[in-house]
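A protein chain is absent from this complex, but the other protein chains hold their places.
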């Protein structure tokens, strides 16, 4: 947490050595990808969620405390297409949670590295949740730490780590973020 | 709502067939337009609001339930310049609401289609509201579903549907979103 960690004197995030035009192009691809990802989840098309990943794609939801301490514990972890599809199926066919709308706001998107065909990128996200007859509330805020596989101009997630600040969630995290 | 609607197996949002450079240029225009639109509203220049629309421009504020069910009911609907100006004038000369600051956060902006001179686009929005001596709160979150008319490099709204998740608003929606 903030005052437990002395400020580092070295830059934690050295600027990537890719040229500006390439960087702009890659960021554009990542933005379009993330907005489509958000639109599909916000549309409740949960069964399409695995389509955003490679066959060996990894999805992890990690509390920031654990991420900062390099602890392996995840709130949710899916490794490979089988687990991703299993998770999506389970959510799509579960009727145990109250109806709600969710909406993703993704900002501060940056490309950090490019080792063809892999793009390392990050972003900030907010997930807002609205239950019937309740005001909209902030369900979770956090950061994506991503590695994308680029094929031509289309991207797939090789690894998405969602590192969330919001440890105390109002009820439960049903959907992927 | 989420668990009331089975996940669709077909893509709800097929990718547009415009080339990437054109798409990037169009998204840039839509971004600049939306940020200017937000700045004018956040500046309380409500009488300038109709300037963002075509003569036959349409503005609708629709609850997501109704939008999803294709029901025509709008919380607010203005069709054409006369109604837009009338609405703006009414707000500018009403003193019945408490002083407040509003701020729009627009993200996830995407161009979905381009049939020259019409751009179909979407975005997510949050409207934050601050009343005197109160913490800032989320007034409304939702999505823009837009059709813009492009003339050269300037855009005008032909249709803006604001589809909001937040059915329960703290007090009332005074301003356009």
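Order of writing sets the chain letters: A and B. Residues in each chain are counted from 1.
In the analysis below, contacts are C-beta pairs under 8 Å (C-beta built on N, C-alpha and C of every residue); 3 or more make two chains touch, one makes a residue touch a chain.
Please read these numbers as outputs of a predicted model, since none were measured by experiment.
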Residue numbers in subunit B that touch the chain omitted from display: 28, 32, 34-36, 38-40, 43-48, 88, 92, 94-95, 97-107, 128, 130, 132-138, 153, 174-175
Those residues of subunit A which, in the complete complex, touch the missing chain: 1-9, 11-13, 15, 20, 24, 64, 105, 107-110, 122, 124, 126, 138, 140-143, 165-170
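Everything that follows uses one rule, which is that only the chains that are shown with their structure count from here on.
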Centre-to-centre distance between subunit B and subunit A (centres being mean Cα positions), rounded to whole Å: 26
